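For reference, the structure discussed in these notes is given below.
Here the complex is missing a single protein chain, while all its other protein chains stay put.
Going by the order they are written in, the chains are A, B, C and D; count residues from 1 in each one.
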Amino acid sequence: MAIPDAVPFINLPWDDVLFIILSVVMVGSALLVVTLRDIIRCGLAMMVCFGALAGLYVLIGAPLVAAAQVLVYIGAISVLVLFAIMLTQTKAAPARLVFQTQALPAAIAAAILAVLIALTVLATNWNAVSAPIRTSTAVLASVLFNQFVLPFEVVSVLLLAAVIGGIFLAKREDRPE
Amino acid sequence: MNVADIPLISLITFVPLVGAIVVAFLPRERAGLIRATALVFALVSFGLSLLLLIGFNPTNPAFQYQEVHDWIPVFGIQYKVGADGLSTILVVLTTTLSWISILASFRPIKERLKEYMISFLILEVGLIGVFVALDLFLFYIFWEVVLVPMYLIIGIWGGSNRIYATIKFVLYTLVGSLLMLVAILATAYTFEAATGTWVGAFDFITLRNFAATTGFVSNVQLFAFLAFFLAFAIKVPMFPFHTWLPDAHVEAPTAGSVMLAAILLKLGAYGFIRFAVPLFPAAAETFAPLIIVLSLIAIVYGAIVALVQPDWKKLIAYSSVTHMGFVTLGIFIFQEQGLQGAILQMINHGLITGGLFLMIGVMYERTHDRTIARFGGLAGRTPVYAAAFGFFVFASAGLPGLSGFVGEFLVLLGAFAYNPWVAAVAASCMIWAAAYLLFMFQRIFTGELSDFLRGLGNHLTDISPIEALTIVPLGAMIVVFGLFPGLILHMVQGTVSAVLTEVQGVSPIHLFFWQ
Amino acid sequence: MSWADLSTIAPFAAAIVVAGLVIVTDIIVPGRRAPALAVALGGLAVVAVLAILVGRTPTTAFDGAYRVDDLTTYLDVLFVAVVAVTLMVAPDYLTSRDLPVPEFAAVLLFALSGVMLISASGDLLVLFLGLELMVLPGYLLAGFAKHDALSTEGAIKYFLLGSFSSAIFLFGLALIWGMTGTTRIEGVSTALAAIVAGSAPLTPGLAMGLAFLTTGVAFKIAAVPFHYWTPDAYQGSPTPVTGYLSIVPKVGAFALILRLFVEALGPLSADWNVVIIVLAALTMTLGNLVALSQDSVKRMLAYSSIAHTGYMLIGLAAWSSSKSQIQGLEGLLYYGAAYAAMNLGAFAVVAALQRRTGISSQLETFAGLGRREPLLAILMTLFLLSLTGIPPTAGFFAKAYVILAAVEAGGPAGILAVIAVLNAAAAAFYYLRVVVYMFMREPKGEPAPVVIGRLMRTGLIVSAVLTVVLGVLPELLLPVVERAAKAVIQ
Amino acid sequence: MSHSLDAYLILAGVLFAIGTFGFLARRNAISMLMSIELMLNAVNLTILAFGAFIPALKVQGSAIALIVLAVAAAEATVGLSIVIAIYRNKKTPLVDEYDTMRD
Partner (left out) sequence: MPYDTLILLIAILPMAGFVFSVVFGRRLQDRWGMAAASAVPLAVIGLSWLAAMIVAAGAISGAAPFGEHGHGVSFWEWIPAGQFTVTVGFFVDSLTACLLIVVTTIGLLVHVYSVGYMSHDRGYWRFFAYLNLFMFSMLVLVLADNFLVIFVAWELVGLCSYLLVGFWFHRHSAALASKKAFIVNRVGDVGFILGIALIWVNLHTLNLQAVLGQIGSLDHATISWIALLVLCGAVGKSAQFPLHVWLPDAMEGPTPVSALIHAATMVNAGVYLVARTSPIFAQAPEIMVVVAAIGTFTAILAASIAFTQTDIKRVLAYSTLSQLGYMFAALGVGAWTAAIFHLMAHGFFKGLLFLDSGSVIHAVHDEQDMRKMGGLSKKIPITYWTMLIGSIAISGIPPLAGFFSKDEILGEAFKNGFLWVWAVGFLVAGMTAFYMFRLIGLTFWGASRVDPAVEPEIHESGRAMTVPLILLAIPTVLVGLFLGLPFGASRLQSWLEPVFAPAVSAAGRTEQPFALFGLDGVLILASVTIAAIGIVLAWRFFGVDLGPLQAKARPAEVNGLVGSSGATRFLYRASLNKWWFDDLNDLLFIRIGGRVANGLWWFDRNVIDGTVNAIGGAVISAGGGLRRVQTGRVQNYALGIAVGLLVMTVAYLVIVAGR
């Protein structure tokens, strides 16, 4: 059967609804990330947040990036983070204060920042088109390997360096403390 | 090879540097060798400077023995040195006092002799360089080079409170000189902007001609002059900027004080005559009244404060303020006799105050104390020393027949032509000088021998031959220049008229808050 | 990707290869530092040669993403030199704290490749990557003494704040892309030129982009008020690393500024110039003031490096006329070299003193050095005088150069010049304080004797010679600097 | 709404702000790290939004986003290794207790 091109009752186009849902989820989970007491929950919330973000990417017409997002973040980084959490877990940690003493000023600053950004965005004419342009994977690939080949290579170097250094720092060689 | 081709001035300037390097490679424990080497190089430089003096042609007002080498062509910065009468005289003064000071350091300096001699020789390089540099950039470099060795000399071999004194000295001088650097650059740039070329932008002679013909725009003049003024006024030191001097003098080792009083203070006056006035005549005219007032204050104020100094060296330090007040006064009345008097006064103050500090050092060697109150009746115990000291005291008090008088009188004469009341105030220093100097002499030398001195017993010996050797040349020069000031006046005639032609008849810049 | 491209990026590639080789040598002959060092230093020589060869003719590769011009060459050679000296100074220090030299060298080389990328990038994304490639190893180096609490503390502070600023910077980049619709530097500048030329007012988005970018770079060059990380990171890091950190990432960030602000955002210079002037004034003043009251020489030098950032910024502040612009950039670049020589030297001396573990960098450590180690003391004095700006040293001429530019620019920049010299005078106090300790104070107790290895000695001598030569014969460097500056401003 | 760039940009802005807040407010090193990830993702969203709505940028957006993704990964690696290293020394993940060096 044919899906109506607008959601019944509220009469909004589907992707708008999706957008709303996804953004609400994202923002919500993001807020959880920065507020939850138990840091493990924070990690999980972050996964949710990134998931929603991936959804938005799809919505915006960048499925490949969305896929990468899921792989890299939800797959790699979050797991990494969770491991780190395990490694650095102190018994007392959750009991301790979540927030810095300067939480309030921080909040104010963040709020002002958000408002500033919002206002500028609205005040600026980005001469944008009205509909998102879909990028086909093939085109992206060609761009990536022609116009962006150098960055692409460099990133690999970057990762290499990060890994080498990371290993050196993280590896525990038993020396008399 | 032709005599004229010998880079005489460079030799004079850098022979001490060679000496410093040589000394640096001498074994630390061979003290005698180190002393001898340092002295020899100082003497060589001295001898060369005498050649300069002989070879100098007073009738030719231009800079002689010029040497020019491109250094930083991009900005037209050159290694350019040369000497006119003023430079020559001051160079000779420097070389003379350098070897005298080194000789005078033989006995007092036992600690870190090597570093001491190195610093001293480098100091000499800087001082000579300042007097012969004809490129503003080069001038500035030598100017700053002077700072470091002096900093070390006071800071390492100085008295109990030496670190405070030396840091004060350096910071104070730096504030002025760095602003001067900005001024120098601004001047050069203004020239470049006007002529469209960097060539000669730092060359003093070119700039002077530029100033004489086109002239710098007034606000550049005002800024640059003020910056130069601050730098030089601190060095001289003029009235409100003088407080570093007593500290530095009191803490410095004898030879340090000698160089400080005899040469370093002259850098400021030299700067005024050579650079500040000719380059920015209008600004100079503008601020002349202010500077004259400051000089007068310095003359009277310094003398009065000197009256009540409890410390031997401090007293002489304040007397320097007075005497240098005469110099600045003589310069800024822009009048022939005044300027000649100022220059003469520079030389004389160098010889006389240098001598006084040497003498004080001689006694300090024996007593290790400079508190006037603890002295008394010295004349009975060390008659020769007393006589010699008295000689310098009266020279300093401007006794006619000795060199001090002519300079002061010429300045007075110029001042009188400028404004009788100025002269009157300045002349009052004849009384002041007599007062504080004789008061000091009376407290230290007359009366019964003080208990403190009696306590020293046989340590309190009269002046020794080697010490006398350091004093006699100065005394001789004081007498000679007193009877034949023409020796100097003829030398500097060219400089004087050159400077005055720059500045006379220039109308001051009109400031809304001034005049 | 063509062979031409490859030959163009040869120096950059070489740096990475050398890094790899170092690791390989370490795997082949484990636990010995000499081979790895030999490879590293030799490799650096190769890199330098390549850089010079490639740099003879300005070329671009990867259709403009990578661009080699005189600026690139100048900076590359400078960076290679600094890294080389660091490699000479570090080993004694590291081995005495049994930290592995090969890893150190490798990470350092990666960082080098990053900064080389910055100096050669013609594309904003490459620029960003170069930045990251420069700083990430930096974080690692800061925490290289991983068993030392201070080192790791400095590292994490550096890292957290660093990535925070990177995020900000990236956001700024994004906004600029949004505005101009391209990542290529020329593209950006032409687009902006069009916008500026157009009657329409600049959009707020652009302003915000500028703000974020400025904040980002201000952080990287440690300009006040974004400098907080500097003292802690510098103090915590192993001393040789501090020497490196105080120079390469800073000068690298300045290279970034040249590429990004001067080239890409050139059309907006009128806007960012004002901010730069304010930053410069704040930076040098605060840096000097706080340095006055430091007792740890390392930390003091950290603050002094902040102050020097301020002096270098003067070069960018002198923007009123095209002539003063060139002058300013030349000054900035010259300052970079001079600063590298003298600062590296100063830290090298500290490192030499701290060769044995457990020796603090407190002033007390320097007491009586003049007697114990005349050579070290004299060298230190030389470096400190140069940092103060006393002629005839590199520091003096560099300062004079930027001040000249400021004077030429006149106006607020002129005032900046005066502020600068007053600062310099104040700075003399804390630099000379060290001299006071070295020559005019006697040590408490019996200080440990100092041993200087051959490499270390070479490093010291090299920086000393450079410090003097750059002061006495600036003519050697001036043409190079001029060409480099001209490369940025046509 | 989903067809307007502004919406996405504002969303990104909000996310960025949240990240900032987390960075400023949290004490735990790892939470701060996560906050930074949030900020980076906000930037990514911005980039993609531009890519989607500004023709000139069209494909570039995705490409850049991918690369930024990788960079973020690298940063995370380094960050976590440093965190672990300092945890060994200080035995606490709370950053505000790393204040040995001050003034």
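Operating definition for what follows: contacts are C-beta pairs under 8 Å (C-beta built on N, C-alpha and C of every residue); 3 or more make two chains touch, one makes a residue touch a chain.
These numbers were taken from a predicted model, which means no experiment stands behind them.
Contacts of the undisplayed chain with visible chains (whole complex): A, B, C, D.
Screening B:A379, B:I463, B:M477 or B:V499 for touch with the missing chain picks out B:A379. Of the candidate positions C:T25, C:T214 or C:S361, contact with the unshown chain belongs to C:T214.
Across A:A109, A:I133, A:V149 or A:V163, the residue that sits in touch with the chain not pictured is A:A109. The residue touching the chain not shown here, chosen from D:I10, D:L69 or D:M101, is D:M101. The set of chain C residues touching the chain not shown comprises 156-157, 160-161, 164-165, 168, 201-202, 204, 206-208, 210-212, 214-215, 218-219, 225-226, 228-229, 231-232, 270-271, 274-275, 286, 288-294, 426, 429. Although one chain is not displayed, its contacts with chain D can still be listed: residues 20, 23-25, 27, 32, 95-96, 98-103.
Remark: the residues of chain B touching the chain excluded from display are 168, 171-172, 240, 242-244, 301, 304-305, 307-309, 336-337, 340-341, 377, 379-380, 394, 399-401, 405-406, 409-410, 412-413, 416-417, 420, 423-424, 427-428, 430-431, 434-435, 438-439, 442, 445-448, 483-486, 489-490, 493, 496-497.
The rule we apply is simple: only the chains that are shown with their structure count from here on.
With centres computed from Cα atoms alone, the innermost chain of the structure is C.
Between chain A and chain C the centroid-to-centroid distance comes to 33 Å (mean Cα coordinates, whole Å). Multi-chain contact residues of chain B (touching two or more other chains) are absent. Contact with two or more other chains is made by residues 117, 121, 126, 147-148, 151, 155, 158, 161-162, 165-166, 168-169 of chain A. You'll find the chains touch as A-C, A-D, B-C, C-D.
Those residues of chain C lying in contact with chain A across their complex are 1, 9, 16, 19, 23, 61-63, 65-66, 98, 100, 103, 106-107, 110, 113, 117, 123, 125-126, 129-130, 132-133, 136-137, 139-140, 143, 146-147, 178-179, 203-208. Residues 16, 19, 23, 29, 32-33, 36, 39-40, 42-43, 46-47, 50, 54-57, 60, 64, 67-68, 71, 74-75, 78-79, 81-83, 85-86, 88-90, 95, 98, 100-102 of chain D are the ones that touch chain C when the two sit in their complex. On chain A, the positions that touch chain D within their shared complex are 13, 15-16, 18-20, 23, 26-27, 30-31, 33-34, 39, 42-43, 46, 49-50, 53, 56-57, 59-62, 64-65, 68-69, 72-73, 76-77, 80-81, 83-85, 87-88, 90, 93, 96-100, 102-103, 105-107, 109-111, 113-114, 117-118, 121-122, 126-133, 135, 139-140, 143-144, 147-148, 151-152, 155, 158-159, 161-163, 165-170, 172.
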